[in-house]
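Every protein chain but one is kept in place in this view of the complex.
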Amino acid sequence: MLTPADIETLLLTFKVASLATALMLLLGTPLAWWLARTRSGWKGIINAVVALPLVLPPTVLGFYLLVLMGPAGAVGKITTWLGLGSLPFTFAGLVIASVLYSMPFVVQPLQASFTSIGAQPLEAAATLRAGPLDTFFSIVVPLAKPGFMTGAILGFAHTVGEFGVVLMVGGNIPDKTRVVSVQIYNHVEALEYSEAHWLAGCLLVFSFSVLLVLYTVLKTQPVAHPLK
Amino acid sequence: MSFNCLKSLLLTLNLFSKSIFLTLFLVSFSAIALAETTLVAVAANFGQPMAEISGAFKKATGHSAKLSLGSSGKFVAQFESGAPFEVFLSADNEKPLKLEHAGLTVPGSRFTYAVGKLALWSATAGLVDGQGQILDKGGFKHLALADPKLAPYGAAAIEVMKNKGLLKKLQPLFVEGENIAQTHQFVRTGNAELGFLALSQIIDNGKIITGSGWIVPENLHSPILQDAVLLKTGEKNPAASALLQFLKSPEALAIIEKYGYGLPKSK
């Protein structure tokens, strides 16, 4: 059965994932928009940087974050100067690490759906008196809805499942940074296989449901048509 | 000298040379037969001394040891699933015992190869005093230790704080590494101001290398016994039992001590 401590880790995990997803949408949308529209030479570099977490071992990313966000690291110096203290072992630090780690799962679907919208509807909106921001919310957002849904779901699910980064920067603090994947790992390490099975089962069911929604329900939704 | 004498001399010489050839042949044959390789699962904290020991082992016996470093808990799960390791050097004494109860080891092969020494360490020079009074004084935000549920060094650290009556006060400052190596990273990068580590992690040639540290007296916690065991899979491999034997040799013990471990009390 799930112990109260396990349930606590589940709740914390969903809290981290929800917050991280909201942040990723907030930051990822302008980034994806820029990537989809720009002809700048920086595009390739930024694309590569965003995609890095897809290929880097999470522990590598986690280790660099630990060093960077630590009191001696560049980011850590800034956060300390801002009076925020250093970020590792804090809930905020975990959310930030999750945002960096799961960002490609939000940016890439968004970028793809922005790209598929093309320039035509934007130009049509411009000739109908809609300014750039107005166009974005009245045309781009509704047309890119599948991209937003996919990005949000993948970003959330990936954050829930993340392990390596949390392990490195979390510090396993109950109610703050002890998320479900770490708890499962600790159960396994402590040879508490039955507890591990319960938690892992929860995670498995969750992940499967999310992917099922993604591949069945969302597929039946109207996808942005190229304008005719 | 008679002809007979000469003849017997030649005969003797002949016999002698034959025996030399035989001896040489036997020796070389046995050398080939004895140069075995054994697969060893080593608790990550003992990686460095073990690498040196396996070098010495090869020189002394001709056998070689292939080392896999990892967490003891993961190794246990892997043995249970039929991993091909023959020797297990655990970071504690519980896991080898558990394996023994499960019938996965060769009976009577379990013994303590090293005793872990606990240290309170900070990357900042002068922060940790020689008596560990900083624990009482405070003035830090994070105290790193290995997850006490998973790592004996973590459990020992808890005991130390309990004995000093500081556990309640310090508990909110805990940041737990999944293992002792990760705990070391927390402290090394300055994310945690200080932490309980294995002395072996911060020692070089018997001295603490940088920062400041306090070697925790052994009477403040129960001994951190690191046990080795011969797994069933290694029962027939002479190199496996030779390695366990070699761990008790003076040469190996010297290496173990050099890396900051205590020696097992001889029975």
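Note that the chains are named A and B in the order they appear, and that numbering of residues resets to 1 at the start of each chain.
We take it that contacts are C-beta pairs under 8 Å (C-beta built on N, C-alpha and C of every residue); 3 or more make two chains touch, one makes a residue touch a chain.
Please note the rule applied: contacts and distances are computed from a predicted model.
In the listed set "Molybdenum import ATP-binding protein ModC", "5'-nucleotidase C-terminal domain-containing protein", "ABC transmembrane type-1 domain-containing protein" or "Error-prone repair protein ImuA", the entry agreeing with the UniProt name of the missing subunit chain is "Molybdenum import ATP-binding protein ModC".
Displayed chains that the missing chain touches over the full complex: A (touch as defined at the top). Of the listed positions A:Leu10, A:Leu23, A:Ala36 or A:Ile139, the one in contact with the omitted chain in the full complex is A:Ile139. The chain that is not drawn here is touched, among residues A:Val60, A:Ala130, A:Met149 or A:Leu218, by A:Ala130. Considering the complete assembly, chain A touches the hidden chain via residues 120-121, 123-132, 134-135, 138-139, 142-143, 224-225, 227-228.
Going forward, only the chains that are shown with their structure count from here on.
Mean C-alpha position of chain A lies 41 Å from that of chain B. Against chain A, in their complex, chain B makes its touches with residues 71, 73-74, 76-77, 98, 141-142, 144, 147, 149-150, 174-178, 182, 185-186, 189-192.
In the complex of the two chains, the chain A residues touching chain B come out as 63, 66-67, 69-73, 85-86, 88-89, 167-168, 171-173, 182, 185-186, 188-191.
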